[in-house]
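With one protein chain withheld, the remaining protein chains of the complex are depicted in position.
We just call them A and B in the order they show up, numbering each chain from 1.
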Amino acid sequence: MLERLSELKECESIPSQNKDIIVLITDTQTIEAEKELEKELEALEDISHLSLVAGFADEINKPQV
Amino acid sequence: MKFFSKAFIIVMFLLLLVGAGVVLESTLKLERHSAQLTAEEGSMQPSLTAQKGLFEDAVHAMAFSELGIDSGYGRDTGKYYDNRAYYGAPPVIPHPIASMNTIGAQSCLKCHEKGGYVSKFKAFAPVTPHPNLVSCVQCHVPVNDDKLFAESNFTGMGKPELNQRAMMGSPPVIPHKIHMRETCLSCHSGPSAPSAIKTTHPERINCLQCHAKGEKADEIGTWTRSVPSSNEEGNENK
Partner (left out) sequence: MSVHSISRRSFLKQMAALSAMSAAATLIPGILFAEDQIDQYSGKNLKWSKTPCRFCGVGCGLLVATKNGKAVAVKGDPASTVNKGLCCVKGYHSIMSLYGKDRLTKPLVRRNGKMEEVSMEEALDIVAKKLKETISENGKDSVAMYGSGQWTIPDGYVASKLFKGLIGTNNVEANARLCMASAVTGFLTSFGMDEPMGCYEDIDHADVFILWGNNMAEMHPVLFSRLLDQKLNRNSRIIDFATRTTRTSMAADKSILFKPQTDLAVANAIAHEIINNGWVHESFVENHVSFKSGLTNMGYGLEDGYAFKDEEKAISFEEYKRFLKDYTPEKVEQYSGVSAKDIRYMAALYGDPNKKVMSLWCMGMNQHTRGTWINNLVYNIHLLVGKISTPGNSPFSLTGQPSACGTVREVGTLTHKLPYGVVMKEEHRAKAAEIWEVPVENIDPKPSNHTVAMFRAMDRGDIKFMWVQVTNPMVTMPNLMRYRNGLRKDDRFLVVSDIYPTPTTDEADVILPSAMWIEREGMYGNSERRTQHFEQLVDPPGEAMSDTWQLIEVARRLGYEKWFPWSEESHIENIWNEYTRFHAGAKHGMAPYEVLKSQPGAIWPYVDGKSTSWRYHAKYDPAAEGDGHDFYGKPDHKAVIFARPYEAPPEIPDDEYPFWLNTGRVIEHWHTGSMTRRIKVLHQAVPNSYVELNPDDAKRMSIRNGDRVKISSRRGSIEMPASVDERGMPTPGQVFVPFFDEGYLINDLTLDAFCPISKQPDYKKCAVKIEKV
């Protein structure tokens, strides 16, 4: 699965060394691209749980949740 | 009529007395509790607060982390500084409070000693880094007016730069004074911590083991050795 994630252009992953957790940093240019990416990630079967921990917006003033 | 109103008044007084008794009781309980917290502070006894703060309530402090994650992203440093007139100022009280005639233990510390989610304000209560000082409203005041009396030219001291590390990967130095900020974890862990300064390792507790004090960095500069002029006796007096 790590391979598939590393294929996705906007993703960088930091796997944990001792637990089945991956920190995934996504970097998208637009909100639409982000939503697309979210759909793609949810489609991955191996991911049992996906939770957004922090979001930062570069251009817009308000952070997205 | 007279009898009835008398009885009514007596009943009212009784109720008031009972009420007062209850309040008094719980006040005493809270006082005792806060006295335990500040047992050695009581009469402003000096007691290595900077060293103690690291470890005191370490178990409590771990609980901050367990309070949950602020999915609303929580405070950022912008919001943090909004409450302060200048860097280093005591924050104003951004929410309405019932009364200014309180001692912290009875009121403020109920939320601000251990933190927690307050649904009324839809926020996680920030935790005080100096729970030993209980006269909160001595320094922290509410905002009762949104207009100015007169304009001012005051600009405060600049905010410290975040992430001041000697090298890549070094533990950042502490850019602020430690005085009154002895319990590190209250600001650097938990859901109310400004996310830019949240630590990845609250369980290590002994923060001063790796993070050096750096608030006087510019004042102190670097050390240059002064070669002593030849001494006969040798007392290296300064």
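The rule is short, and it goes like this: a contact is a pair of C-beta atoms (placed from the backbone, for glycine too) under 8 Å apart; a residue touches a chain by one contact, two chains touch by 3 or more.
Everything numeric here is computed off the predicted structure, so don't read it as measured data.
Although one chain is not drawn, the whole complex shows that of B:K159, B:R181 or B:K198 it is B:K198 that touches it.
Although one chain is not drawn, its touching partners on subunit A can still be listed: residues 12, 14-19, 21, 23-25, 27, 53-56, 58.
As for the chain not pictured, it touches subunit B at residues 45-48, 50-52, 54-56, 58-59, 62, 65-66, 69, 161, 163-171, 173, 189, 195-196, 198-206, 208-214, 216-217, 220-228, 233-238.
What we mean here is this: only the chains that are shown with their structure count from here on.
One simple way to say how far apart two chains are is to compare their mean CA positions; for subunit A and subunit B this gives 35 Å.
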